[in-house]
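Just one protein chain is left out here, and the rest sit where they should.
For chain A:
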Amino acid sequence: MTTFADTRVERRRRPARRTGATVARPGFVWAAPATLFFLLFAVLPLVLVAVLSFTDWDGLGAPQYAGLDNWKALIHDHTMIQSLWLSVLITVLGVAVQTPLSILLGVWAAGHQRNRAILSAVYFVPLLLSATAVSILWRALLDPNFGVPSQARWLFGDGNLFGKQASAIGVLVFVGAWQYTPFHTLIYQGAARAIPQVLYQAAQIDGASTVRQFWHITLPQLRNTMITSMILMVVGGLTTFDTVLILTQGGPGTDTTISAYYMYEQAFKSFDFGGGSAIALVLVLVATVISLIVVKVSGYDKMRSSSEGL
């Protein structure tokens, strides 16, 4: 994340315009309450997660130092390895489904037509539901006995979507898309509205079709937004938790036990808080590394403006 910080810092160091009056500036005291609060309740726990991963703790007594035990166990733990693959799979599927959908919807909703404004207002309703509420809604809708699948057996077979790995993963990806696509649609809508109209006018004079305009103007102009949106999807996907807890409980068996859920199970169900901490640390590292790779590969840190060439 240093890359974001660097650009900001440079902006701050831009020499200020000198005039007569010296402006009274606030001291560090102004920043102290927020900083202390944040150190105590966000940074300290992050440090502690590393410490706890070297201990044995059942959640009640005092944590006992256990050396590398948790880490050794983790490396040989098949469920852990599988959970990482499942996390990556669900994340990749999520990005693959949500990105094209939200780009198309966002660009569509960016139009100022009246019908689009009305429909967009409905599209954004899932945003008003918490992740918990969305998962519970879909669990009820897809209930094998009382839900929609029991009404449409021609489409859903035996109606138990939670009974097989492929369909359970499908449900998780679908519910994730239902819940988060509106958010990303909003991001793309804002970005698409910011594209200078001059570009489209020029293309129209050249006789470019709507489809060509989309490929050659809209998509390239949305590049920065795509990266931002994808980073959010990746971090969100890797830390998916509520959806799994409520929809599948990691099942059938351990077929949808992704890392974040596995960590919760280890710590709060099996009372192995040390092992849970080790999984948590792996999660943080994986999410950070992937975000950094996306930023580096895309050259996001070097990009300053999407209006180059205007």
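In this section, a residue touches a chain if its C-beta (ideal position, glycine included) is under 8 Å from a C-beta of that chain, and two chains touch if they have at least 3 such contacts; residues count from 1.
In this section, contacts and distances are computed from a predicted model.
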Complex member absent from the view - protein name from UniProt, among "Carbohydrate ABC transporter permease", "Phenylacetic acid degradation protein", "Cbb3-type cytochrome c oxidase subunit I" or "Extracellular solute-binding protein": "Carbohydrate ABC transporter permease"
Contact with the hidden chain (one of A:48, A:75, A:96 or A:293): A:48
Hidden partner chain, touching residue among A:59, A:157, A:196 or A:220: A:59
Listed residues A:126, A:163 or A:251, member touching the removed chain: A:126
Residue numbers in chain A that touch the chain omitted from display: 1-2, 4-5, 8-9, 12, 16-17, 19, 21-31, 33-35, 37-46, 48-49, 51-52, 57, 59, 63, 101, 104-105, 108, 116, 119, 121-133, 136-141, 143, 146-148, 150-151, 178, 182-183, 186-187, 197, 200-201, 204, 210, 235, 238-239, 241-242, 245-246, 260, 263-264, 267-268, 273, 276-277, 280-281, 283-284, 287-288, 291
